[in-house]
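Apart from one protein chain that is not included, each protein chain of the complex appears where it belongs.
For reference, chains read A and B in written order, and residue numbers begin at 1 within each chain.
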Amino acid sequence: MSLLLLIEQVLNGVQFGLMLFLMAAGLTLVFGVMGLINLAHGSLYMVGAFACAAVAAATGSFWLGLAAALGAAAAAGALVEVVVIRRLYNRDHLDQVLATFALILMFSEGTRWAFGSFPLYLDVPAVLAGSVTLPGGIVYPEFRLALIGVGLAVAAVLFWLIGRTRIGVRIRAGEADREMIAALGVDIGRLYTVVFALGAALAGLAGALVGTVQSVQVGMGEPVLILAFVVIVIGGIGSIRGALLGSLLVGLTDTLGRVLLPQAFALAMEASAANAVGSALASMSIYILMAAVLVWRPGGLFGAPA
Amino acid sequence: MAEPVLRAERLSRGFGALRAVDEVTLELRPGEIHALIGPNGAGKSTLIRLIAGEVRPDAGQVLLLGRDVSRLDVARRARMGLGRTFQVSSVAPDFSVLQNVALAVLGSRGGVFGLWRNVMRDEALTGPAREAIADAGLSGRGSVPAAALSHGERRKLEIAMALALQPRLLLLDEPMAGMGVEGAAELGALLSRLRTRVPILLVEHDMDAVFALSDRVSVLAEGRLIASGTGAEIRADADVRRVYLGEAA
Partner (left out) sequence: MTAAAVQAPARRWSREARVNTALSLGLLAVPLLAMAAGEPFWVTLATRAAILALAGVGLNLALGYGGLVSFGHAAFFGLGGYAAGVLASHGMSGRPIVTWPLEIGGTTQMLAIWPVAVAAAALGALVIGALSLRTTGVFFIMITLAFGQMAFYFMVSWPAYGGEDGLPTYVRSRFPGVNTMAPLQFFAIAYGWLMLALWLSWRIAGSRLGLALQAARQNRQRLAAVGIRPKSVLLGAFVLSGALTGLAGALYTDLNRFVSPAMLSWQTSGELLVLVILGGVGRLFGPVAGAMLFIALEHLLGGISDYWQFFLGAMLLMVVLFARGGIMGALAGRDG
């Protein structure tokens, strides 16, 4: 395997990881601040993707679609928070899991009813449709490079938001002590709605961007959701830093595992068997990574020791 | 002198920059009630948790019946005979009193993985459980759900559970807290009766109870043991008076 191909796969892994980060950041914020486990986060990812696909198809503009994705996911998030989620903050995790599982069923079937079961496809916007040649002669699609840029930009904004702004102070305070912050006169209900909608918008953004690279269909959100859980488990619940590191680890492990493991086994056994063993093992690699982190640090890399 | 049942040997534990427990050495001898007092934040709770095994020490040892148990977990120490009550009563709320205490009997006798016999018909469990319930002064309350007990009764239930372990020592973390005068007196009488059976390390804020009950008193302040002796000695100790009363030395 050539070095160039390897570098290209590393870029793919980073890109995949950063898209996971958009999902994981919202999940970990919602859990850290409200103590809520939200399975329907994957549905908001799907909502973003469908909104982008529908608006882009109607207007012919990817950028309007992207704006619609952000708006639709944030609105759906705020609506769900006000109608359902806020009744769950004081419930146990089992109730939260069941209620948000019910929301998945409703979102998925509702979307299937509105858009049908066939996948939709999004065109990469014309300005980013080409490829660039990176130093060293690697030819890489502009759009995927843009995804890396967006992921890094969002990460930077989030770090700034949490670390340096008033709303960040409130979020961190809400994390520490719900009653205290309420006593200080902050409208905790509105704060929660805002945080939830922010997480939803990030999920919707990820859905629209990944939907452009892959396809837009019902059920696209849940596999990503579960990967985002793996990310959070690895990084530590509630930690944005952990979510970023975990995302990159998972993205790189998954992408490189799929390329490298079958080739590695091919050195020791014949090709078809190597491919079988290699790809089966590659599909398990991130979970093995998660198990290893758990054994080493049960609270995750940046979490409190459990 | 008889060998101590419990010996904490230069125990230390910090949380971040705070030295919660700082090189504390402490003994509990057979037949005594040894009270541990100190102002809030002195490190009493951390010391109790270090002895029970809920927190690991940064340095130092815990010797139980002469054996170093520093590396054993909570359950192992309990099975060796360390019975304990918590500052905030800790029981299984859905269980009846009898079930709670039978659970403790089960813990001390082993064999958790029995799958067939119905526990509540197993005289090997319910017999000792009923005895412990009677010893703790809860006779006749066996079938009441723990969640329905009064505050004082829940304290007694915890003591019954500790007794059901056939303990070699008891760690009682503020058993009198919130009890009222009458309840505290009743509990004091119970502890006084128990002392001949099993030595007690008693953390308590109720000073009347401490000086009435205990054979020895140790005082903790800012993580360090500043005095240890009989009640009279402690009352006279200049360091203690300074810590509690703010008197100039």
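Following the convention adopted for this analysis, a contact is a pair of C-beta atoms (placed from the backbone, for glycine too) under 8 Å apart; a residue touches a chain by one contact, two chains touch by 3 or more.
This is a predicted model, so every value here is computed, not measured.
Asker: Identify the residue among B:29, B:79 or B:242 that touches the chain left out of the display.
Answerer: Residue touching the chain left out of view: B:79.
Asker: Considering the whole complex, which of A:102, A:132, A:157 or A:269 touches the chain not shown?
Answerer: Hidden-chain contact among the options goes to A:102.
Asker: Among B:92, B:134, B:190 or B:226, which one is in touch with the chain left out?
Answerer: Checking each option in B:92, B:134, B:190 or B:226, the one touching the absent chain turns out to be B:92.
Asker: What is the set of subunit A residues that contact the non-displayed chain in the whole complex?
Answerer: Against the left-out chain, subunit A lists 31, 37, 84, 87, 93-95, 97-99, 101-106, 108-110, 112-113, 222-223, 226, 229-230, 232-233, 237, 276, 279-280, 282-284, 287, 290-291, 294-295, 298-299, 306.
Asker: Which residue numbers on subunit B touch the omitted chain?
Answerer: Touch with the absent chain occurs at residues 52, 54, 73-76, 78-79, 84, 86, 90-96, 99, 102-104, 106-108, 111-122, 125, 145, 161, 164-165.
Throughout what follows, only the chains that are shown with their structure count from here on.
Asker: Calculate how many whole Å lie between the centre of subunit A and the centre of subunit B, each centre taken as the average of the chain's C-alpha atoms.
Answerer: The answer is 48 Å.
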